[in-house]
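Of the protein chains in this complex, one is absent; all others appear in place.
As written, the chains take the letters A, B and C, and residue 1 is the first residue of each chain.
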Amino acid sequence: MHYSIFSLLKNAVTGNRLWTPAWRDPPPKPFYDTLIVGGGGHGLATAYYLAKEHGITDVAVLEKGYVGSGNVGRNTTIIRSNYLLPANTHFYEKSLQLWEGLEQDINYNAMVSQRGVLNLYHSDSQRDAYARRGNAMRLAGVDAELLDAAAVRAMVPGIDMDSARFPVKGGLLQRRGGTVRHDAVAWGYARAADRRGVDILQHTEVAGIRVEAGRVTGVETTRGFIGAKRVGLAAAGNSGRVAAMAGLRLPIETHVLQAFVSEAVKPVLDMVVTFGAGHFYVSQSDKGGLVFGGDIDGYNTYAQRGSLPAVEEVMESGVALFPAFSRLRYLRQWGGVMDMSMDGSPIIDRTPIDGLFLNCGWCYGGFKATPASGWCFAHTIATCAPHALNAGFRLDRFATGAVLDEKGAGAQANLH
Amino acid sequence: MNAPQGPVTPARENLASGAAAPTQPWRLKTGGQIDRTRTLSFSFDGKRFAGNPGDTLASALLANGVRLVARSFKYHRPRGILSAGAEEPNALVELHSGARREPNTRATQIELFEGLEARSQNRWPSLALDLGAVNGFFAPLIAAGFYYKTFMWPASFWEKLYEPLIRRAAGLGRAPDGPDPDRYERAHLHCDVLVVGGGAAGLMAALAAGRAGARVLLLEEDVAVGGRLLSEVEEVDGRPGAEWARQVESELATLPRVRILRRTTAFALLDGGVVTALERVADHLPQPPAHLPRQRYWKIVARRVVLAAGAIERPVVFGGNDRPGVMLAGAVRSYVNRFAVLPGARAVVFTAGDDGWRSVADLARAGARIEAVVDARREVPAAQAQLASQLDARLVVGGRVVGTQGGRHLVSVQIANAQGGEEGVGADLLAMAGGWNPSLHLSCHLGGRPRWDEAIHAFVPGDLPAGMGVAGAARGRFSTHTALAEGAREGVAAARDCGFASNGPAIPRAEDAPGDLAPLFHVPRGHGKAFVDFQHDVTDKDVALAHREGFRSVEHLKRYTTLGMATDQGKTANVTGLAVMANITGLGIPGTGTTTHRPPWTPVAIGAIAGPHRGRHFRPARRTPLHRWAAANGASFVEVGPWYRAEWYARPGEAGWRDSVDREALAVRAGVGVCDVSTLGKIEVVGPGAAALLDLVYGNMISTLAVGRVRYGVMLREDGFVMDDGTVARLAPDRFFVTTTTANAGKVMQHMEFCHQVLRPDLDVSLLSVTDAWAQVSIAGPRARDLVAAVIDPAPDISNGALPHMACIEVSVAGVPCRLYRLSFSGELAYELGVPGDYGEAAMQRIMARGAPLGVTPYGTEALGVLRIEKGHPAGGELNGQTTARDIGLGKMVSTKKDCIGRRLAERPALVDPARHVLVGLKPADGRSPIRAGAHLYEIGAQVVTSNGQGYVTSACHSPTLGMPIALALLDRGAERVGQRIRVLDPLRNGDMDAEVCSPVFVDPEGGRTRG
Amino acid sequence: MADLTMLPRSPLAGHLPPGRHGRADGAPGVAVTERGDLAAASLALRAGQDAALAIALLDGFGLALPQRAGCTAAGALELVWTGPGQWLALDAGREDVARFGFARALAAQLGGAASVTDLTGARAVLRLSGPAVREMLAKLVPIDLDESVFPPGAAALTLAGHMGVTLWRPPTAEDAWHIACYRSFGESLAHDVLEAAAEFGCEVSATT
Partner (left out) sequence: MRITCPHCGERGNDEFTVLGAADPVRPAPDAPLEAWVAYVHERENARGVHRELWHHQHGCRTWLVVERDTWTHAVIGVRAARETPA
């Protein structure tokens, strides 16, 4: 059913009895033109854009759990395009533009809220690095502003500007950045893809990838073999394991990132703020909870839970930045496991195996990428060649040395 | 009777009212565990009331007849007090005010203290008259997930209109006004056996393990141990349960290796047997005394954990089940028996089994009139039927409560009998007993999944995390006898696992009623809204809607309706919610499963975990031995990583920092300056294998360095990019002294240890950080040698011949052994003098005194930066992790004759691409416009698009020597472009200028001054 | 022109005001003193010299070599394990510049058995005692301080908050705990110690 104020009113008077499932629960077909492994944001968006942009509707999305059980359903919802390296800047800007028109496109309110993203700096060298980044954005046509301490003080009440161990000297602001309701992205894309004929198969885990004569022919699943001409892997966090089913070894480690949410309070913070002298970033959800997080735990893990050091670092940093948050209580913490790539940037590419495509390595920053990732991956799958926008996200860049290392942290997954 | 705004007034003679105290009309004359000798005054919504020590805010409010205490999240429904513990979803208040304000605080867990101030939340203009209540009428329009379906048109309206409205409406309490004034502590505990929960089971577990000799820690969330025993009229060992608990507590206190922490909540179980707990050290006081923290965050390492956290009673989902006056039956007993408060005068009890009958008996004994008992079972035991008739209470067997009436407070209950016939019964209290859910949360924090137990219609712990045992109600064993027995059993087992064998204590006599229970979760088709999640206003209709729209898995149900996502994490809602869903799908509860329990068990203050690491003490600070001296000499300090460094030394009459920095830099070029460089990383590499290790670590060859000589070295990462640079001094054939940048000191030390221990364990070499051993002073400028000569004790020849550039010797200063290195980052004749830390300050005084005739000038990091930029030395801006040695002009230093970290990957095509950017200098074309670091470079006239970018500015400053702004930049094919002009774009700061590309070495390119 | 002598300044001089801190009533639970006037050196074992080193230390200084985490003492000398094949040697018996003789003496005596590096003044060292010292330390360090686990003669390298510290109990009867950190962190460690001790009342006495 199309969502509109009228359908809401109609249902209101009929006791909400007319609503139908947001997406179907069809039995798997024996064969599909294209299979997408992974019912997260990227997999669902890929399926949607395959159908919408390329008319490929004989598609199934295979999800081992429920739709949104992965990182799309457990991330801290920040979107932005404040990247330094051209290959990233243009891609994430495309994503931001897709976000800006998403809700009307998929007829689902994902609560895209461009409340602004502010990265604070605490030293001259940090300022210079942000200036380099901000200028790169501006020169690529992306909005960015460099604020001094006074501007930050005026813009975000509550920041400790005076008695801090690492005083805030200013910040890099992207006003068009903001937040999007995580679950709504998964559900919205699932519903929109379903309405274009895509089968969404939940609780269908891919256990093997069948390759014959160098060409993919389908996948083994917990619900039996499903054949396909093309298979796209979008199994964030499990990419290494899934790719290994096709004999590929990736420049990726799986790590956990934790997140936290506080009790709901009346509005106290109306933008996304990241701390530059510790690991902490925070925004306030529409429900009133502070949604915050910090750095990854740093060790390989597939368990969706973290350990204390990361928790304490986040809480300490949070109070250091916003001393008034000290008395607010957090009510839940959780974790998600992500692909940490060796240069901190993603991979959207073909693989040495015909018909097998790869979308991985999103680290802790792939939610914002969801629309563009799906859009580019769909293009790459449909045309068997990367689009200009994902031309930099090649698998062979580690061999050539054309790495995309935004932080300059080097080839160590847990440093990105 | 119609619920008035203010306190409800009771009618019954055995209440304290009319007696001495005019207040607390609902306080029972006798009984309870409160201290009647003292009264405490407190206020709620500005109105003053009295209570007693031993009260919670909830019991004190009830004692005063205050039953409307909150408004609900979405529909702003009037809400009262549902429970008597951690599970409370309704009675959330704002405690304290100003910077100490604490929103969303559970009245059921706030210990009353003198002067307590509490306020209701989320209502306007007042609690009694809350306009937000109109939402109730729009309920059908704003059912679960409605916002996903609307607010999309026009697109721009979301941020501008809809969202701000939603945000204002959402949220419960208000955050504090200012920085938290209180202190917080962190502390660590180690024990053999950790017992979580001090009820019947926990006390026995602690006793058993403690007597066996194990190191035991017992955590009790409540102010007193005893658990349900404090709330039940029950005997243990022939004494009242509460008394028995106190007696066990006092025995435990005598056991030296047993420790009890009350007011302490275990909130998370982590990998490795770590449990984190929050102790409310001073929350029961108006304000923490100066020497005490408000709260203490405990990190507990336990070899064994006994979970004895008890159980939480669950409400029944029926129409109007959220009305103030509807209460959990167990909570009713807590108020009557523990707090000596009568929660109502005319009661209806709605029970699914035997347990509710305890409330019937206790209420009646306390003097309440039992209007009716509605027992959902098909038949009830004779004894209970008899009790009903004794109390001449209407007994409705096989009945249901289908609705309630009342404005802001319950006035009557709608009852349906087994045949479906309905009648209304006047009542101001409805006690509901739907069965109990074990508090198994901590058993799930490491991924454990609970198991459905048909016998008790509840989830019980499934496969347990390593080292955990569960006892009593937490395991779904609800009789006091089994709680005691299982507690003892688990205590003995846990102690045995830690090597303390014993047979365990005798099990005291106690009630062992089986406790019959019918599965009763939901009364469909009742009157009015039937709430599943009280705090998030999720009704049975919302669950049905989620099902209709395909959100049928528990996780989807939760996320779509927000069931169980409030501050109580669904303690009273989750199981009933999925029971309602299971009913619709017909999958049954086991088939439906449950959502994931995550920490914390109850919400924890962010600041409690931050502990003392806040404000100025967020991170420890490192100060050099010269810090005090610098401060005394006008230095202003800047944070550099963990360090505080002197930026510049302002002098009277200087307009701004630029004046100071220019003066300092010029003094170095013209005379002599001294700078504190103690923060540089310093590592002593010693042993026969030292040279070989350094050959591996550094790009250049170190083994060929002569004793008494120093070499500038560059270090690569294994991926071929530059990691760090620094100097290597050979003090003896087998002893090297290397320096690193301040920023990378830790990283480099760790990397060298990696190279030694992991890659070359065969090398006999030791690494030692000596950063803190030396106060390191740079002495630079044409007069540097004169100054050094004046400072050090006579003897060593430091003439250019004896101590040339890049040489080092041992010297002494006033008898103190020091080291003198001749090296320069300023491009001047320069030395670094290493003085043992204790003598740093004295040496600096000596340097200043002896240097006075030479006009010695202390300079800070800013001038240091200016000098190195003028000299084209790469530093932070250039060592950004994205540059190769060649990029920053150090290409020749990487030897191709030997293996070294990073050598091979540095050969990758993209790293040796001749088109790569390299380090150049920039001068403003107009000779005066400042160039800013972070600006990007473009061909003049080229279209300004990313693909045309030619590089960027890495460092910039005003050069007092050249009298103009200068900069270092990484420019594509830069070497070939010296002399050309380039466009410098800095859109962030509206910068657009031309600059001339030049050599990065602005001063003395031949290096004569350095070597002179 | 200033006189020739240079007076040493200990890492915590001026940062540990003598007197009572924290809870004002009752006997102080913790006593704190800086051990300022120490000679210090690091010993690093040379490959295969374990036995030679142990003997040389015993002969030259009467010091036993702690094989694993632990410490030994002989008169004014202390030897604290600081990692595999590494020890921190302390001498309370020397003063002022005479302290620099300690590393030389060690080097001379140990010859090729160990690499010796002078660390005089490189560490801030505190002496802690009192009935509440264990309770107080439990707020700083995460290790088990129970008598059964950390008796006199024990030593550990660990974290106090965000600072690396070395904690040891000299193998003497008296109840003294020694904690050391990098000199540059001294001021922060002193602050944290006083904060942790506030609950019990804390008596700071002048540097030894």
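In this section, a contact is a pair of C-beta atoms (placed from the backbone, for glycine too) under 8 Å apart; a residue touches a chain by one contact, two chains touch by 3 or more.
These numbers come from a predicted model, not from an experiment.
Student: Report, in label order, the displayed chains that the undisplayed chain touches.
Tutor: When the full complex is considered, the omitted chain touches A, B, C.
Student: Touch as defined at the start, partner being the missing chain; which of C:G83, C:G101 or C:G153 qualifies?
Tutor: C:G83
Student: Who touches the missing chain here, B:R908, B:H936, B:R977 or B:R1009?
Tutor: B:R908
Student: Among A:T179, A:T301, A:S317 or A:T370, which one touches the chain that has been omitted from the display?
Tutor: Reading the full complex, the residue touching the unseen chain is A:T301.
Student: In the whole complex, not just what's shown, which of A:T254, A:S317 or A:T380 touches the removed chain?
Tutor: Result: among the candidates, A:T254 touches the missing chain.
Student: Of the residues in chain C, which ones touch the absent chain?
Tutor: Those residues of chain C that touch the unshown chain are 68-69, 82-84, 142-143, 156-159, 164.
Student: Which positions on chain A touch the chain that was left off?
Tutor: With respect to the unshown chain, the touching residues of chain A are 238, 240-241, 249-254, 298-303, 307-309, 312, 342, 398-399, 411-414.
Student: Spell out, residue by residue, where the missing chain touches chain B.
Tutor: Residues 270-274, 299, 301, 446, 466, 718-719, 750, 753-754, 756-759, 761, 899, 903-905, 907-908 of chain B touch the chain absent from view.
To be clear about the criterion, only the chains that are shown with their structure count from here on.
Student: Compute the distance, rounded to whole Å, between the mean C-alpha positions of chain B and chain C.
Tutor: 33
Student: Between chain A and chain B, what distance separates the C-alpha centroids? Give it in angstrom.
Tutor: Result: the chain centres lie 23 Å from each other.
Student: Can you tell me which residues of chain C touch two or more of the remaining chains?
Tutor: In chain C, no residue touches two or more other chains.
Student: Find every residue in chain B that makes contact with two or more other chains and list them.
Tutor: 299, 613, 617, 619, 621, in rising order.
Student: Which residues of chain C touch chain B once you look at their complex with the stated criterion?
Tutor: Listed in rising order, the residues are 1-2, 4-11, 14, 22-24, 42, 44-47, 85-86, 97, 100, 115, 117-123, 138-139, 141-144, 146, 149, 161-163, 182-185, 187-189, 191-192, 195-196, 198-199, 201.
Student: What residues of chain A sit close enough to touch chain B in their complex?
Tutor: 3-5, 7-9, 11-13, 15-17, 19-23, 25, 66-69, 73, 86, 89-90, 100-101, 103-104, 107-115, 122-123, 125, 127-136, 138-140, 144-146, 160, 163-167, 181, 183-184, 187-188, 202, 262-268, 277-278, 284, 286-288, 303, 305, 307-308, 311-312, 315-320, 323-334, 399-403, 405, 407-411
Student: Where on chain B does chain C make contact in their complex?
Tutor: Where chain B meets chain C, its residues are 183, 185-190, 215, 290-293, 299, 301, 612-613, 617, 619-625, 628, 643, 684, 686-688, 734-735, 764, 766, 768, 770-773, 813-817, 836-843, 845-846, 849-850.
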